[in-house]
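Each chain you see keeps its place in the complex, though not every chain is here.
The chains carry the letters A, B and C, assigned in the order they are written, with residues numbered from 1 in each.
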Amino acid sequence: MKNDEGGSVERKIIGVIGGSVAGPDVLGIAEETGRLIAKHGCCVICGGMSGVMEAAAKGAKEGGGTTIGILPHTDRHEANPYIDIPIATGIGEGRNLVIIRTADILIAIDGEYGTLSEIAFALKMKKPVIGLNTWDIPGVIKAGTPIEAVGMAVEILSGM
Amino acid sequence: MKNDEGGSVERKIIGVIGGSVAGPDVLGIAEETGRLIAKHGCCVICGGMSGVMEAAAKGAKEGGGTTIGILPHTDRHEANPYIDIPIATGIGEGRNLVIIRTADILIAIDGEYGTLSEIAFALKMKKPVIGLNTWDIPGVIKAGTPIEAVGMAVEILSGM
Amino acid sequence: MKNDEGGSVERKIIGVIGGSVAGPDVLGIAEETGRLIAKHGCCVICGGMSGVMEAAAKGAKEGGGTTIGILPHTDRHEANPYIDIPIATGIGEGRNLVIIRTADILIAIDGEYGTLSEIAFALKMKKPVIGLNTWDIPGVIKAGTPIEAVGMAVEILSGM
């Protein structure tokens, strides 16, 4: 994409965080969330691996969007097949902080301790976090459905 | 981009490394290198800041390509205006290793100690490094012009 | 220290995590915790900066112990004056993960989102976490006093 000066048009980036293993219900929620993010013209950034990360990226590709995967290891070909831009960080779980720093807003879906760690770090960085069936931590904005979560995210982003 | 299964089509990623401050000749070489990389359908990855990084990204946008900027700090809006995908790592100069891990091949242009550090790290990681008027280190493949450098890079990538 | 082969004698390392700003009650708890850790012959590892980190290190020095500070920035002289071994990581908050990976066990004292992030990451890494007046997360072992917390830590370490 180019703007009038030949530069790049900025798009908003929404992070989707959640576990690398998840049941079909959670994966369905993640895929729908990714699809809706793309429909709203935003990029999806995630950890680039399996589970919620893969489902969200798959949904975003269905919706015609762009997907960024911030990988823990050193081989970018480890990314799931729905990642357009795989980044091989080589810094292990430290890559979670890169996701949060790069995202404008986060949607957390389900998840265990890793997701909790990301939620807490995002709140520390003062990034808004919308939660779908995830940890109930003060500061997380609860949503009931993907359509509600993405709607909230887009509204918050429009005021940024 | 989507492939037949709805996934992402892989594109090759070429890293352009060089100093954040450079004279007009070097900047011209970097811009032309970026433009040629884009014309060959490859992504440019770089450090996302000024100097050689900005010139290469500017060239890539002129050539219709996609640009990834791996930033040292925590604010992705620090990226130069030609970066499509800014990644805010927050790991300082450690971000140089992320560029090299993610790139399939590197083109080094001019540069001082920081560029030497990246060249050496790339060679350690067994990534090919093509040099344009840069450090003369055993293992660097020397090129005389951007067209020669990008031609070599594309040829090496086609055999990978 | 040397063992019979001239090598180093391993000592256990206990991480103390908590906020960089804290009231006098919390600081008193942190200092007492550090002192008791040292009395049990263990090293203290912490973030090396102010607040709970400084109080715990101060206590450890009072107790005759060794203190390691894993710093976020690039200047090791930023460490508080009670740190024996300051490590200048330059990776920002990513240094929290280094504390947790290096510690054998963690004691969390008070704290806000940053501490929650560390607790969650430690639990993900399957490191025991003992909590003193901190986040009530499943998996955290609650203690009422420094003497109880350090006693639990030493008992768990003796069984490792």
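The criterion applied here is as follows: contacts are C-beta pairs under 8 Å (C-beta built on N, C-alpha and C of every residue); 3 or more make two chains touch, one makes a residue touch a chain.
Since the structure is predicted, the reported quantities are computational estimates derived from the model, not experimental observations.
Trainee: Beyond the 3 chains sitting in the coordinates, how many copies does the whole assembly comprise in total?
Mentor: Across the complete structure, the repeated chain appears 4 times.
Following the convention adopted for this analysis, only the chains that are shown with their structure count from here on.
Trainee: Taking each chain's centre as the mean of its C-alpha atoms, which one lies nearest the mean of all protein C-alpha atoms here?
Mentor: Of the chains present, the most centrally placed is A.
Trainee: Over half shared or under half: which fits the residue numbers at the contact of copies chain B and chain C, same or different?
Mentor: Result for this pair: same.
Trainee: Suppose a student superposes the Cα atoms of chain A on chain B; what rotation angle should they report, nearest 5 degrees?
Mentor: Roughly 180 degrees of rotation.
Trainee: Starting from the Cα centroid of chain C, hunt down the chain whose centroid lies farthest away.
Mentor: Ranked by distance of C-alpha centres from chain C, the top chain is B.
Trainee: What whole-number Å value describes the gap between the mean CA coordinates of chain A and chain C?
Mentor: 32
Trainee: Averaged over CA atoms, how far is the centre of chain A from the centre of chain B? Could you give it in whole Å?
Mentor: 26
Trainee: Report, in whole Å, the distance between the mean C-alpha point of chain B and the mean C-alpha point of chain C.
Mentor: 41
Trainee: By residue number and range, which residues of chain B touch two or more other chains?
Mentor: Residues 74, 90-91, 94 of chain B touch two or more partner chains.
Trainee: Which of the residues in chain A end up touching chain B in this complex?
Mentor: Within the complex, chain A touches chain B at residues 1-2, 5-8, 13, 43, 58, 61-62, 66-68, 70, 74, 76, 81-91, 94, 97-98, 101-102, 125.
Trainee: Which residues of chain C touch chain A in the complex?
Mentor: Within the complex, chain C contacts chain A at residues 91-94, 97, 112-114, 116-118, 120-121, 123-124, 137, 139.
Trainee: Spell out the part of chain B that touches chain C in their complex, as residue ranges.
Mentor: The touching residues are 74, 90-94.
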